[in-house]
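This report concerns only the one structure given below.
The complex is shown incomplete by one protein chain, all other protein chains being positioned as in the whole.
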Amino acid sequence: MSKKSIYFNVLMKRKLETLKEYLYLLKQNKLTFAALIIILFLIIIAIIAPIIAPFPSHIYGSVNPQDKLLPPSQVYLFGTDEMGRDIFSRVLYGTRISLLASLTSVVMGLLIGVPLGLMAGFYSGFIDEIIMRIADMFLSFPPLLLAMAIAAFLGPSLQNAVIALIISWWPWYTRLVRGQVVSIKEREFVRAAHAIGTPSWQIMFKHILPNCISPVIVQASLDLGGIILTLAALSFLGLGAQAPIPEWGLIINTSRTYFLKAWWYGIFPGMAIFITVLCFNLLGDGLREVLDPKTKKY
Amino acid sequence: MLPFITRRLSLGILTIFGVILITFILVRVVPSDPAAQWVGGRATPQQVAAAREELGLDKPIYVQFERYIRDLLKGNLGYSLMTHQPVIEELKKRFPATLELVFISCIIAILIGLPLGLISAKDKNSWIDHFSRFFSIGAISIPTFWLALVLQLIFFMILGLLPSGGQLSMKIKLFQSVPHITGFVSLDSLITGNFAILKDFLKHLILPAICVGAYTIGLVARMTRSALLEILSEDYIKAARSYGLSERLILYSYALKNSLGPTVTAVTLAMGYALMNTFLVESVFSWPGIGKYIADAVVCLDYPAIMGVTILAACAYILLNLIADIIISLDPRVKL
Partner (left out) sequence: MSNYFEIKDLKINFETSEGIKNVININELNLHKGETLGVVGESGSGKSVLAMSILRILPSPPALIERGEVIFKGRDLLKLRENEIQKVRGKDISMIFQDPMSTLNPVFTVGQQIMNVVRHNKHLSKKNAEEEALKMIKLVKLPDAKNTLHKYPNELSGGQRQRVIIAIALSCGAELLIADEPTRNLDVTIQAGILKLINELKKELKITVLFIANNVNIVFIVSGRVAVLYRGKIIEVGTSQEIKRKPIHPYTRRLLGITPVDRKISNLIKADFKKEISSDDFACSYFCKCEKRMEICKKNSPTLTRVSNTHWVNCHRAINREVDNESSSISH
């Protein structure tokens, strides 16, 4: 066997062992496992929503005024809204919006925040000061407030809400990553890489980044839930998705007007938010238990 | 100690400046024309131009910024487009109600959340630990505004136990003179010994307080639990056990003292979230605070009002963080 294939074999064996370990830990935490399954289920729902929704035309298209504000029944599982639209179908479609918006926000936030954090921690000095001062300015707003202000001033819409969320979230990752980098930077292997002449960006991305990625992964999965909550809050205030987009928070907002007449209107979208966010939180927690105490192998 | 405080204070001021800068940029980003907004929809171009000049919008950017800062320092936050009253007056009127709600909710939340997190960490994997973890993770997953509607549904519409909103019922407002000493209804009624008002106030407070506090309880319980678990796994706890110290002493003396930092951080963060939750909850319960004000302002796109609340809330949060930092610096490990 050539040298390269022996290396590959050993590498694959190692990776398999680590995977086995993760699965073992994951299986131990049944709640996390269940949450993961539910999330996958939700993703599938989001993808096939147009197929499984009983009244797909209700989302953006026709309106059914004679069936307005009907309580839940066999036909309309969650009842209908003031325009006669099937709430169940709208909630199903809302899954797409929430999951997609949340994923976009988190991914963009990571793409902006993580490299900035790496640079701030690695180069320190002036670059560090500038990046962290800017990040601190953004972080000094209470959560949600900055997103509210940005969304208000950009003009209420779903896209602007997502932009507002990205702008509000990236500093958290920067701060998280920078803290990690600062402590990893002093470790021997970084000095060694430097001494051999590895270019800085390679040190940052190939050596330092993999070592500080775990808390970022945990935070990102928790944020997937948190952003869904914040987006719903923005829409609830009127700053996010606008009618007729079936965003969960917006539906709840609209339901307020008909609160006395149609109790079912706002209940189900809220339940959807709750379950989704709960699962992401459980997943994030489970990931934290799996990824963090690797050192505490005692 | 003093140099630390001054350094931290100057950093805080710098941060506030940054906040003002950001909010100024936001205002300039507004797609609509503030001058046209100000004079209303049916104004003539001359009126709009006159308004623009009056509002100083024709001057170069740095002049505008300078004027903006000067106005802020004078306490001038502009005029609310909704009410045409000075924003600062609107805020002054409504801030006490929000402060009261946030404060009371937070106290209750901390009184519940901290012990919950503590017991959870102490008796890890016991039934109370599982219950508390489940409860706290649920509490931070629930959308606050939805919880508000659900509670209103259950307790007002179905059970008829609690009022649907407001701070005090009409009966009280019309037939009793509500004392106005500190501006805080709870304190005022306590001071004057008017328990009827106090009772009425508390009845109105429960539901909003639960909504504001729910997330807080969950957050505080979780952060306390994880901080304490980490401390309890440290070597010095193991050593203390080997010296024969009781679990009680170890927990309340050793572990707790070490958890000052994370706990204060948790509480500060929780209060920030609580403040934000009031924005969502006040309009549902018609609580007369700045939350309702900003919720209305957002709908009408009353930019000066939005600005004013943003600056106020941000400054309050920065102040809170400053106090938290000073408390944390009391930890002997922290190098000043």
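The letters A and B name the chains in turn, as written, and every chain counts its residues from 1.
The rule is simple: contacts are C-beta pairs under 8 Å (C-beta built on N, C-alpha and C of every residue); 3 or more make two chains touch, one makes a residue touch a chain.
Just so you know, these numbers come straight off a predicted model, no measurement behind them.
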Practice task
Would you mind spotting which of B:Ala240, B:Met271, B:Val298 or B:Leu312 touches the chain that isn't drawn?
Solution key: B:Ala240
Exercise for the section: Out of B:Asn258, B:Ser283 or B:Thr310, point to the residue that touches the absent chain in the complete complex. Expected result: B:Asn258
Handout entry: Residues of chain B (touch criterion as defined above) contacting the omitted chain
Key = 234-236, 238-246, 249, 253-254, 257-258, 260, 331-333
Completion exercise
Residue list for chain A contacting the dropped chain reads 20-21, 24-25, 298
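Here, only the chains that are shown with their structure count from here on.
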Completion exercise
Cα centre of chain A to Cα centre of chain B, whole Å, reads 24
Problem - chain A - residues contacting chain B, complex - result: 133-134, 136-138, 140-146, 148-150, 152-156, 225, 229, 232-233, 236-239, 249, 252, 255-256, 259-260, 263, 266-267, 269-270, 273-274, 277-278, 281-282, 285, 296
Practice task
Would you tell me which residues of chain B are touching chain A in their complex?
Solution key: 14-16, 18-19, 21-23, 26-27, 29-31, 137-138, 140-147, 149-150, 152-153, 157, 233, 272-273, 275-276, 279-280, 284, 294-295, 298-299, 301, 303, 306-307, 310, 313-314, 317-318, 321
